[in-house]
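Apart from one protein chain that is not included, each protein chain of the complex appears where it belongs.
Presenting chain A:
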Amino acid sequence: MIKTSTQNELIQYVYDELPEEACTQLEAALMQDMELAEGCSELLMIQQLLDEAAAAPRKCAVDNILNYSKSLSLQS
């Protein structure tokens, strides 16, 4: 059973927010604890999926924004 504090550190670790010292300790623990390593691997995979699930708007919507900004610049 992974402790809640360690699970929270795992979340900070995959999002690059864990302080360096704690990071070194966690990485050492990951080498020893298979359950922890699997948990980390799962988090990284979900994180990657979330990255890839970002959708993109159509170009025309982006062009509208840029054109609006340019039109304001021309007015001023």
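One rule holds for everything that comes next: contacts are C-beta pairs under 8 Å (C-beta built on N, C-alpha and C of every residue); 3 or more make two chains touch, one makes a residue touch a chain; residues count from 1.
Note that contacts and distances are computed from a predicted model.
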item: UniProt protein name of the chain not shown, from "Succinate dehydrogenase / fumarate reductase iron-sulfur subunit", "RNA polymerase, sigma subunit, ECF family", "histidine kinase" or "Putative spermidine/putrescine transport system permease protein"; value: "RNA polymerase, sigma subunit, ECF family"
item: Footprint left on chain A by the chain that the document does not show; value: 4, 7-8, 10-12, 15, 17, 42-43, 45-58, 61-62, 64-66, 68-70, 72-73, 76
